[in-house]
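Only one structure is covered here, and it is reproduced in the block below.
Every protein chain except one is present and positioned as in the full complex.
Think of it as A and B in the order they're written, each chain with its own count starting at 1.
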Amino acid sequence: MTNADDRVPVVELEGIGKHYGNIRALHDVSLAVHEARVTCILGDNGAGKSTLIKIVSGLHGYDDGTYRVDGEPVRFASPRDALDRGIATVYQDLAVVPLMPVWRNFFLGSERTTGHWPLRRLDVRGMRATADAELRKMGIHLPDIDQPIGTLSGGQRQCVAIARAIYFGARVLILDEPTAALGVKQSGVVLKYVAAAREAGLGVIFITHNPHHAFLVGDHFAVLKHGEVELDAARDALTLDELTLHMAGGAELETLKHELERVDSPGLGALPQPSGTA
Amino acid sequence: MKKRNRVSSLAALAAAALLAIAGCSGSGGKEAQEGSGGIGAGTADTPRLRVAMITHAAPGDTFWDLVRKGAEAAAAKDNVELLYSADPEAGQQANLVQNAIDQKVDGIALTLAKPDAMTGVVRKAEAAGIPVVGFNSGLDDWKGMGLLQYFGQDEAIAGKQFAERLNELGAKRAICVNMEQGHVALEARCGGLRDNFDGKSETLYVNGQDMPAVQSTIQAKLQQDPDIEYVVTLGAPFALAAVQSVADAGSSAKVATFDTNKDLVKAIKDGDVQFAVDQQPYLQGYLAVDSIWLYRHNGNFSGGGEQPVLTGPAFITKDNIDSIAEFAENGTR
Partner (left out) sequence: MTQAVQPAPAPAPPEPGHAQAGRRSVGKRFFGRPEVGSLMGAVAVFVMFFVIAEPFRHAASLSTVLYASSTIGIVTVGVALLMIGGEFDLSAGVAVTTSALTAAMFAFEFTTNVWVGIVVALALSLGIGMFNGYVLIRTRLPSFLVMLSTFLMLQGLNLAVTKLVSGGVATDSIADMDGFDSARAVFASALTIGAVSVKVTVFWWLAFVAIATWVLLRTKVGNWIFAVGGQADSARAVGVPVKRTKIGLFMTVGFTAWFAGMHKLFAFNTVQSGEGVGQELIFIAAAVIGGCLLTGGYGSAVGAAIGAFIFGMTGQGIVYAGWNPDWFMFFIGATLLAATLLNLWVRNRAARR
């Protein structure tokens, strides 16, 4: 463990709140993301995870609280603004444009050009070579860099998106449920790249509802529930069982267990007691 | 910023270029047209009538525009409030007639492009005591449906006379350019032409919505069959396109047409188009409205309920063009 927590966090949320009409999506959410650390955000469907990342990534604004990048308060008007500050997001389902070639996806929105107007054109050769080299660095070998990205497996697509974010100088990488739609093996591949991104010095925000995946790579864990932070703990203050229990609903699960015991379901052992919550 | 500068300088350049050529046109245009008035006359002092004219006109057709102008001229003269409406779809046209009945108009002038669809509403108008006059289409049906009178041209007769004219000219090979496949009146014209022509006449269907397509299809036909001597079109704008097709195909074919408009008159004058057969749409519209006025105020009706009043066919050639040119310029022929 380094003294990362003493330095200024790259991304810091303090008391963030967000309403959609009179529906409260987030309330008093605080979070700090440091360089070379993986911060996992867990929560059930509808807990406010996606609202949170949309705010961090600049897609949505926020109503209360403060959002700081490098200690400086910010309000992003668009994802472009967030990108310019080094905050890149890899979405679960909309990470790429399926029908476009891999290299075009890699450089989408940040295309390289050559020549002068009116003959300014895409540097196709350079972009193809770079995309190929960068993917190789991440251990992805494609038979054809021109193939539509939709023909890659789900895990490979996530990896291309991650490689893209790293290449374009992301300092903070937001991963939205990168393993949700993947099988065991594919998930493993993606988790390796999450670790690789951390080794490269990036701050990673890893959104998931799978505590096992989170615990494999996470340094810090936050559990959201009904738009509020229910648990905020460093890795060394937590066990996988505790995290699983929080994720699964904690007290509610205990009640459910009692109800099930009354109908004599066999084979239910004692659930571990939650402890060490922040 | 650099980009913006370029854009604004481009805009400035364009504006400057525009100013440079903005000077007024030395020839043609509105200024040359001014000073030519429409038909004008005094107004009748009879009580105001409301007459509905309901046609199957497709929007934007020059022919129907002339019909309407004739009707408007009669309405202005006769102190009639004209309610003009049109829909090419028979069911919709019937609804418009019903609409006029509901408004309790003093008379209805109606085209019978699809007579069966009109039978019901015509009966209702009769029941409501509203006189109904037929015009333009429905020569075979107006009597049976109990209409008061009819103004129009027999399309088959027009086709026949057209054929006889071609026979006189010694033509052996002609095409009849139809811009709307399945249109009863247009098919009747081509049919009348085919049945009475001594030579061989073929129908060519073109897409009337797209002038370049009309031109190239006629051109293709001329290239396919170099023996064609006459291109017969069923509407004035198509005759002008055919003139270009003939020129582009390097063919020696001549162009003749049904119906007229302003530009066609000029083309006849210049010899680009040989002749036109006119059913006098202005006259149809005028008579239809005027006849209702006469019936309402004096009980007159034409043809004794038995015979139609034929408004055509009238031949327009280089010989008589001068007497028509002036009116065509006003947009009433």
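Basically, a residue touches a chain if its C-beta (ideal position, glycine included) is under 8 Å from a C-beta of that chain, and two chains touch if they have at least 3 such contacts.
Please read these numbers as outputs of a predicted model, since none were measured by experiment.
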Item to check | Contact residue for the chain not shown (choose from A:Arg104, A:Arg171, A:Lys225 or A:His246) | outcome: A:Arg104
Checklist outcome for this item: Full-complex touch with the removed chain, picking from A:Leu13, A:Val56, A:Val69 or A:Val217, is A:Val217
Item to check | Hidden partner interface residues of chain A, rising order | outcome: 1, 57, 59, 78-80, 83, 89, 91, 94-100, 104, 107-111, 113, 120-122, 124, 128, 132, 136-139, 141-147, 191-193, 195-196, 199, 215-217, 219, 235-236
Checklist entry - Residues of chain B in contact with the chain that isn't shown? => result 14, 18, 21-33, 58-62, 64-65, 181, 202-205, 207, 209-213, 215-217, 219-221, 223-225, 237, 240-241, 244, 248-250, 261-263, 266, 331
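We adopt the following convention: only the chains that are shown with their structure count from here on.
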Checklist outcome for this item: Expressed in whole Å, how far the mean CA point of chain A lies from that of chain B is 70
